[in-house]
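A single protein chain has been removed from this complex, and every other one stays in its place.
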Amino acid sequence: MQFVGSHIISVDQFSRSAADQVFTVADQLRPYAQREKMTRVLEGAILSNMFFEPSTRTRVSFGSAFNLLGGEVRETTEVKASSLAKGESLYDTARVLSGYSDVIVMRHPEAGSVAEFAEASRVPVINGGDGANEHPSQALLDLYTMRTEMQASGRGLDGLTIALIGDLKFGRAVHSLCKLLSYYANITLKLIAPPELTLPAAISATLQAAGHTVSTFENLNDGISGVDIIYVTRTQEERFPSQTEADKYRGLFRLNQSVYTQNCAPNTVIMHPLPRDSRDHANELDDDLNENPNLAIFRQTDNGMLVRMALFALVLDVVDQVDVHAKPVSWYVGDRAR
Amino acid sequence: MQFVGSHIISVDQFSRSAADQVFTVADQLRPYAQREKMTRVLEGAILSNMFFEPSTRTRVSFGSAFNLLGGEVRETTEVKASSLAKGESLYDTARVLSGYSDVIVMRHPEAGSVAEFAEASRVPVINGGDGANEHPSQALLDLYTMRTEMQASGRGLDGLTIALIGDLKFGRAVHSLCKLLSYYANITLKLIAPPELTLPAAISATLQAAGHTVSTFENLNDGISGVDIIYVTRTQEERFPSQTEADKYRGLFRLNQSVYTQNCAPNTVIMHPLPRDSRDHANELDDDLNENPNLAIFRQTDNGMLVRMALFALVLDVVDQVDVHAKPVSWYVGDRAR
Partner (left out) sequence: MQFVGSHIISVDQFSRSAADQVFTVADQLRPYAQREKMTRVLEGAILSNMFFEPSTRTRVSFGSAFNLLGGEVRETTEVKASSLAKGESLYDTARVLSGYSDVIVMRHPEAGSVAEFAEASRVPVINGGDGANEHPSQALLDLYTMRTEMQASGRGLDGLTIALIGDLKFGRAVHSLCKLLSYYANITLKLIAPPELTLPAAISATLQAAGHTVSTFENLNDGISGVDIIYVTRTQEERFPSQTEADKYRGLFRLNQSVYTQNCAPNTVIMHPLPRDSRDHANELDDDLNENPNLAIFRQTDNGMLVRMALFALVLDVVDQVDVHAKPVSWYVGDRAR
């Protein structure tokens, strides 16, 4: 995969070596994210952060990643505030906005919209989520987190056993993650979901065709026993036809410290693409796990910013220049890695 | 006209020489917008970008223009988020906000509001659109585009024949453009609009008093034949008393490649202040013109950022210092001029 000047629209663009390249750059950039030093490599560059669907985490993560490389961020957060509401085509919006910035991140509720937008853009476009379709930086950060979490025990991504829990039908993060995982060797996936919300058959088939093992569980305890990584998701309520329909599945699987202790090997890593729904009726990942050192969910979001920094550096071709523009950090930074 | 420290509220402030001064500075700044180099001349300066009415294009254009000169942007995009909703006067808002920034761009739904705001402001204010009244940077970018488009054939603005199409009653862009055009010599304007939506009589009278020719057409083909520039506008639906009233005029004139070929001389320039309404019921400027090299609508928005950079540089008195703070651009820039 050629990163320089490319759009990042889908995990389908990635090979195993392309993903590894992102991870290597992310490793290189970690000292900047942890404030051991700073870099001004993108001083003068402008990111247009276009969020046509609400988001705090992803939007701020991309924006901060760009700031950490020294660039400026212009932001749009409202659909109504946009010319799209006046009948403007994605083609026009893309042609116009790409004249205002050096790179664009776009989230949009419709599947395929970001690809259509990218086609007309004069600058690289990164997909920040297009409806139920793709969210490639989320899949990359999830895989990067699995990689860094397993490094402690000297393991890599090959040969992992992973439990996927919850709404596996509408969760685009899970779909994209499965595609990326399929490039690695000998993965065992244990799907824990109600039959109506299980992984789409096409994705399971792709995984199995690539030599991986996929099995299905309706019982949480059975599914998580013996796995290396537990990946919990919330019900994607906003993708359901009605709230009543969504309510049927909320709170179906709940992981807490006691369930974890009874069923999991020590050091079993716990992940979640966040936000986790901490309301009583949902609570898929209990607060009593917050002090469990294997809860990797906040390392995951930290990694998200790193992976986004890496994507910007690769697409804008500044990987080799980052360290040239490095400076010391002279303000209070506390313990950023905790 | 004295630019340094001035408010830019109305095209009435401009003379022919003042407009030409803006265009000369815009020409000088083009290499920065096209990323051939960058400048940090406004490093440390703050723009307060106050949009009390939805806008993506104008807001991002002003913000990016300021970033391209090295400055920072603080933004307000919601009326409800503002103290105006708690009964604060424009006077108070202006006095307060002008203490937070070096220059303010303001859009507001009420005619005259920006002038009132500017009177109380302690820093220069640029009108980003005050209701149906004025939008001076739009008029300047339109005129600048006409100037740059005609340069290819060795012509200037004097002696041009221009067709204005669509809602000429509510389109503030058209009104301001006509005022600026009146400073030049021997302009022929062909107005193509339903009688109820034609150019206000006062504006036509001013043009004719200045020695220009104004004629009226209700038929698109007749109106565009033999012109140098076609300026298409959308129906300003939000300014109509009701949606039903607006619907009557939508889709009345539609320019497409076939109409263009049959009626226009080669190289006839096509402009539109954007957004164009690409929905089937409107579609005043067809997508089949997108590959026509004379479609200048995206060069127009690129020019908009340039003109706004020029206004900032003039008002903040840094025109002579821009090149002093120039640096090379070292990230991927692609082909920004396409």
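Here the chain labels run A and B in written order, and each chain numbers its own residues starting at 1.
Criterion: contacts are C-beta pairs under 8 Å (C-beta built on N, C-alpha and C of every residue); 3 or more make two chains touch, one makes a residue touch a chain.
Small disclaimer: the values here were computed from a predicted structure and weren't measured.
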From the list B:16, B:30, B:74 or B:254, which touches the chain that is not on show?
-> B:74
Cross-chain touch to the chain not pictured, restricted to A:154, A:195, A:293 or A:334, is A:334
Per the definition of touch given earlier, which of B:10, B:39, B:61 or B:101 contacts the omitted chain?
-> B:101
Residue-wise, where is chain A in contact with the chain that is not depicted?
-> 35, 38, 40, 51, 54-57, 59-61, 63-64, 67-68, 70, 72-73, 75, 77, 234, 237, 274-279, 282, 287, 290, 297-298, 301-302, 305, 327, 329-336, 338
Which chain B residues touch the hidden chain?
-> 4-5, 41-46, 48, 72, 74-78, 80-83, 85-89, 91-93, 95-97, 99-102, 122-124, 315-318, 321
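Quick note on the criterion: only the chains that are shown with their structure count from here on.
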Could you please state the distance in Å, as a whole number, between where the Cα atoms of chain A are centred and where those of chain B are centred?
-> 39
